[in-house]
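What follows is a set of notes on a single structure, which appears directly below.
The other protein chains are all here in position, but one chain of the complex has been omitted.
All chains are identified by letter, namely A and B, in their written order; residue positions are counted from 1 within each chain.
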Amino acid sequence: MHIPDGFLDVKTAATAAVVSAAAVGVALRQARLRLGPRSVPLMGLAAAFVFAAQMLNFPVAGGTSGHMVGSVLTAVLLGPSAAVIVISTVLIVQAMVFADGGVMALGANIFNMALIGAVGGWAVYRLVCRVFSGLRGQVLAAAFAAWCAIVAGAVACAAELAISATVQWRIVLPAMAGVHMLIGFGEALMTALILASIAKVRRDLLDRQTASASASYRELAVYGLLISLGLAVFASPLASKWPDGLDRAAQTLGFEGKALAEPVVASPVPDYRMPGVGSPAVATSIAGGAGTVAAFGLAWGLARALVPRKRPAFTETPAAG
Amino acid sequence: MRHDFLDRYSRIDSPVHRLPAAIKLLAALAAVLATVAAPPSMPWLMAPTAIFLLAAAAVSRLPWRFLAVRMLTLEPLVCGVAAMALFQPGGWRLMLILVAKCSLCLFAVVLLSNTTAFSDLLRVLKAVRVPGLLVTTMALAYRYLFVLVDEAQRMKRARLSRTFVSGRAGAWRAAATVIGQLFARATERAERIYAAMCARGWR
Partner (left out) sequence: MTTSTSARFSPDGVPTPALEVRDLHFRYADGQGAHAPQVGRADHAEALRGVSFSIADGEAVALIGPNGAGKSTLLLHLNGLLPEARGERCCVYVQGKAVAPENLREIRRQVGLLFQDPNDQLFCPTVFEDVAFGPEQLGLSPAEVRARVAESLSVVGLAGFEQRAPHHLSVGQKRRVCLAGVLACKPSILVLDEPTSNLDPRTRREVRRLLGGIAITKLIATHDLEFAVQLCPRVIVLDQGVIVAQGPTPELLADEDLMLRHGLERPHILDHVLLDGQWGHPRRPVGKSR
């Protein structure tokens, strides 16, 4: 889901960059307060961990292999603010060193994967945890949240691509959302497996962060605000009808004679109606709903399978490593 | 070490390598901006940027084959996303423009990362007041990602040595266990690093 450079236009990239910078700023302050000086090496290593985890492939259908993203996993293990910093770090290093994801598109990638992915996913996680308690609840919540994070991030990505007039909304949304619903299942599965594995050996790592949940509602509110702000700006009719500065220059200078360019430069979301209102939209909603239910069911099944009902009372902390 | 190839050429000598990191970073960003800002109706605006980058590549003494390989490994994703542009009027042309834009931006970053040591880039970021915590996190991430990747590899090999039944479920479980272990080890290592930092007077 790393958007390379060239797919987003300047205004979208800039908007996303501003919102993401603000969010990272908030996260930095919060992480320092919450975790203290220990947070510095912890977050650095967590970022290295996410890198290494992303390099571990597992087979997917037909000879291809996939890897996980890990934003919800990080958020569950370290808290939302630390996760924002960790994922942002990973994205920045990936962009600057590995050329994986664009440098200008960093703002958008951070918005999609760190903000919507990690923070949004974490919010879903905590919500579901309130309903289902215990370790099973945690695994279920995390798996479902992971799926949601992937899909939500993909939808945001699609929106950004459409707003940039790179691809049309009615094409990019089903394509991105559809593919990522499937990818999301993989992510949910891996997240559940990993959490169950960590719970078996180092239960304290899982519980460490849950204890400090109450103080984070204000954090969440701030992030929620930033996410909404970003979405509002992206989706606002103004943004979509606003041609690029250069394009305007081209128009006035009379260069834009190419009829081919017209359908793309014009607003992809005409009059702020979802294009294709009617059966395609309904179909999309049904597909989305079905996917969500399926993801929840998968998460449930995983939690049941991976976490035994009766946990033996631990008389001593199990040795790790 | 297979991950060595990323750093292999960042410390060779050439006029480009000798330039201060800030200039290279700015040049790369400018190249990317110029490419992205070129509207689809005037693709030839990308030409000067392309020429500049190719010239820089030539002066930097980076082996062309290496550059080509780097670019090729990154292209499939670009083409995949760009393929979506096909489904609209004028699709072929748009897709080609997209691919060209992407490739040019990629090239700029590949050049940057291979002519500049990462620690120099970090120093530039620090100089422009990027928050210290973020820069330190990036420095530590860069320093230890190779260490953790090696650890993960060792664990994977150890696991494979005792795996006699192959299957998708097994592979997923194995990967998950390795990742879980990796996290536990990463947190423990973070504690040790914290101790090492304190031992040398870190506040």
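Note that a residue touches a chain if its C-beta (ideal position, glycine included) is under 8 Å from a C-beta of that chain, and two chains touch if they have at least 3 such contacts.
This one's a predicted model, so the numbers in the text were calculated from it and none came from an experiment.
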Candidate in contact with the missing chain, chosen from B:Val36, B:Ala82, B:Ala100 or B:Ala139
B:Ala139
Residue, one of B:Val59, B:Ala83 or B:Ala117, that touches the chain absent here:
B:Ala117
Please give every residue of chain B in contact with the chain that is not shown.
1, 4, 7, 11, 117-119, 122, 139-140, 142-144, 146-147, 188-189, 191-203
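Just so it is clear, only the chains that are shown with their structure count from here on.
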Suppose each chain is reduced to the average of its Cα coordinates; what separation in Å results between chain A and chain B?
20
Help me check something: in the complex, which residues belonging to chain A touch chain B?
2-10, 13, 24-25, 28, 31-32, 37-49, 51-53, 55-59, 68, 77, 85-86, 88-90, 92-93, 95-100, 102-104, 161, 166-168, 171-172, 175, 189-190, 193-198, 201-202, 205, 244-247, 250, 255-256, 258, 260-261, 263-265, 320-321
Where on chain B is chain A touching in the complex?
6, 28-29, 32-33, 35-42, 70, 74, 77-78, 81, 84-85, 87-90, 93-94, 98, 101-102, 104-106, 109-110, 112-113, 118, 121, 131, 133-134, 136-145, 147-149, 151-152, 156, 168, 171-173, 175-191, 193-194, 197, 202-203
